[in-house]
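Encoded as structure tokens, the structure appears first; notes follow it.
Selected chains only, in their assembly positions.
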Amino acid sequence: MAKKKKLKRHAINREWCKGCGICVAVCPKNVLELNSKEKAVAARKQDCIACQLCEEICPDLAIEVMVKYVEESTSGDK
Amino acid sequence: MDVKYYLRERFFPHMWCAGCGHGIVLNSLVRAVDLLGLKKRDIVMVSGIGCSSRISGYVDFHSLHTLHGRALAFATGVKLSKPSLNVIVPMGDGDALAIGGNHFIHAARRNINITALVMNNRTYGMTGGQFSPLSGVGTKATTAPYSNIDREFDTVELATGAGATFVARTTVYHVKQLQSLIKKAISHDGFSVLEVLSQCPTYFGRKNRKGSAVDMLNSFKDGTVPVGSKKKQENPELIERGIFVEKQLPEYCDAYAELVERATAK
Amino acid sequence: MEITRYRIIFSGSGGQGLVSAAIILAEAAVLHENLEAVQSQSYGAAARGGATRADVIIADGPINMPKITQPSILICMTQEAYTKFSPLIRPGGLLISDKKFVKTTRRVDARQIELPLYQTVVSEIGNAVVLNICVLGALIGMRGIVKKSSVEQVLADKFPPAFMAGNQMALDIGFEMGFEYAQ
Amino acid sequence: MSKNITFVQGNEACALGAMYAGLDFYAGYPITPSTEIAETLALTMPAAGKKFIQMEDEISSMCAIIGASLTGNKVMTATSGPGFSLMQEALGYAVMAEIPCVVANVQRGGPSTGNPTHVSQGDVNQARWGTHGDHSIVALSASNHQDVFRMTVEAFNIAETYRTPVILLFDEVIGHMREKLIIPQEEEIPRVARLRTSLKEGVNYHPYLPREDGRLPMSDFGDVHRFNVTGLYHDMWGFPTDKPDVVQELLRHQVDKIENNVHKMTFYKSYFLEDASVVLISYGSSARSALSVVKQRRNRGESIGLLELNTIWPFPAELVRECTQNAELVAVVEMNVGQLTQSVKLAVGSSKRVHLINRVDGQMINDKDIKKILRILQGRGI
């Protein structure tokens, strides 16, 4: 049965983040934003689809998107 | 993925400016290495001098940070003397193609199994924004205040003309493709060249009013198309991404091993 | 014998234009007040990531040593700069910092003045680009190192006329804020 | 206020000095801490109709200026340690082919990539001996921007007068710091023009036959005289030869034209030397600190003086000998492990009187550093 990636949590390294805003811009779901200290934060976690694009593009390697693999829900209508 | 396994954490945050594309190359590189399942002790990163060249200091492989433009020459010594090593050479556009141009074409000619990653930000970042041989006509730089008259190389054409057996290009915007091309370039048995368009918001961006790092990334998205795309015919300004050359020819270290057989058979 | 009047370090982060501020100050002294000045700054990898530093020495006569080991005036525009450079200040010296960026500590043996420079510039001019000029205004307001008119002349010579209004405003704002602490 | 007062970096002062001297052609490759020379010229030269080119590396930069000198231009390049090492082969070519050209080396910490944004004076002996083979060389230095400007002009003058490459040995502190520079009036500093042959077409011109006064008039490529230029030993027409007598004579000519004219190319400043029992010798930015110490000590009544050398090579041995004759203690203040100190020892003769006061950690040597070592040398301990 197909497994689906789900967000566990965003681990954003505040020490490493330089606030470039790239993750904010590339996130397809507009999950991230820069806080007042110009550090990335996951402001809308609930929208995250765990695509990990932010993690893979962050030039400061400051984001890790922790994911869990859950079974594709088949309870819905087929 | 635990990127930190591959990093020398104590040097982070790294020295690159906020939004510098070189960090994205680093990010993709460690992922590609992870995907390939290479052992850290089997990789040697050999780099020259430049912002881009500092990448070798951040990864927990063997690392050899050499002289401006000379990385491929050092790498040739490393590889030929111990062919079992994976030798990866991250280079700046100036490093690879200005001062280092000769080693670049000769490594291609020899087809020695080294992976050259040309991190093309169209400027000399480390020295503060002079034009490079990839800046192109009409760009501005501290040494081109009246706009540049120097034609640019096409890295792909140059590498091809010099005989490289794997030639590809992508950008730091296209991280999936970047990871996959790094993997292919490393796996290729022969000299491989991967040009990666990378943004320098601090110098190239500022001097040429290219906006923020995000704006520059978007221009990579909008300004490039996959190899062979029709859009390119309509708009020749577009830059192609993908694999341009991929062929098998005798690799230099292999040829040397055969030479030794010939010589010892005598 | 040389009479050194001021040893000033401007510190902060790369984009804040503090090197320019230092140069403008020195130019005002040299080009318009017949003083001597020497300016220098940090370069290289250090300058890229971390804290920038621009030194200005102003004196009546020849200045032999361009490097400052003990600033009489230190300006800190980031926390990192404050941490790194505040130990250098000459006992009893003057330390100016920005309220928004720097949290000062008691451990510094100097007169510490925190000014809401950034905040004021942003709210009154709406453009943080001129923050460095505002810093400069505060400095000369506080200590009459050079005349305000000298700085104005440098600004007029250096920048296109379109920029003058913003610069002037920033300079004035800073000057007033600094002047309150003039001795 | 006069327009001639500027507030600039040492590198800018060098670029402006070169323009004043009549620079026509610049080729270079960026490197810290010399880059601002190129950047300044990239702005000023095209605006003056002059040629500025950024080459692919330092080797080609040095070669390009030699080529451009031969068409009749005043030429220059600028670099720092690693680039200077790369230029050595072509620098030797300029020596052998007697090509007027100026090479600025703004020194940083070496060896190798070293300490690229920090000061050093570690290339002093490389400037003398960096290229292979017997040769002499001219190298000038300066400790402030007025002198940077002046020495740059003199570098062009010497290059033209003696048909030789001249090295400007600056250092990171001088290159990067900003201070006042008063641009001299048009005729204030004399400028030596390219000496061209007056021989007409058809008359046999010898590019390598010294005149009675020792000078060798040139002829521009593109002009009526066609001759050969080579890095091989050559005859008076410039054609290769390995005849022992010609080889020896050419080598002697090339060495002697520099060594026998030391006095004509020696620039220096002396401070309180008349009665000095302690003589400091320095150059470049370290001379600033040395001067500061001398002034402080003089104020205390000590008999100490400073000889600041603007000409480093050919080494002004005679001058140094004279200035140190009566000194009990001679101390060379430099930012290296004692490179010029060796030459001072040879000049002074008795090396026991000559000491080194230095700093080699990338920081500019300051008055305190000097005073500390001086105390020890004077037997007064820490």
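As written, the chains take the letters A, B, C and D, and residue 1 is the first residue of each chain.
Just so it is clear, a residue touches a chain if its C-beta (ideal position, glycine included) is under 8 Å from a C-beta of that chain, and two chains touch if they have at least 3 such contacts.
Values in this document were obtained by computation on a predicted structure and should not be read as measured data.
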Protein chain stoichiometry for the whole structure, using the labels that appear: A x2, B x2, C x2, D x2
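By our rule, only the chains that are shown with their structure count from here on.
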Chain A and chain B, separation of their C-alpha mean positions in angstrom: 28
Chain B-chain C separation of Cα centroids, rounded to whole Å: 41
Chain centre separation (chain A, chain D; CA means) in Å: 59
For chain A, residues contacting two or more additional chains: none
Residues of chain D touching at least two other chains: 32
Chain B residues touching chain A - in the complex, by the definition given at the top: 1-3, 7, 12-14, 16-24, 26-28, 30-31, 172-173, 175-176, 179, 212-214, 217-218
Touch list for chain C against partner chain D, complex: 1-2, 23, 26-27, 30-32, 36-47, 63-67, 69
Chain C partner contacts - residues on chain D that touch it in the complex: 1, 5-7, 32-33, 116-118, 173, 176-180, 285, 288-289, 291-292, 295, 299, 363-364, 366-367
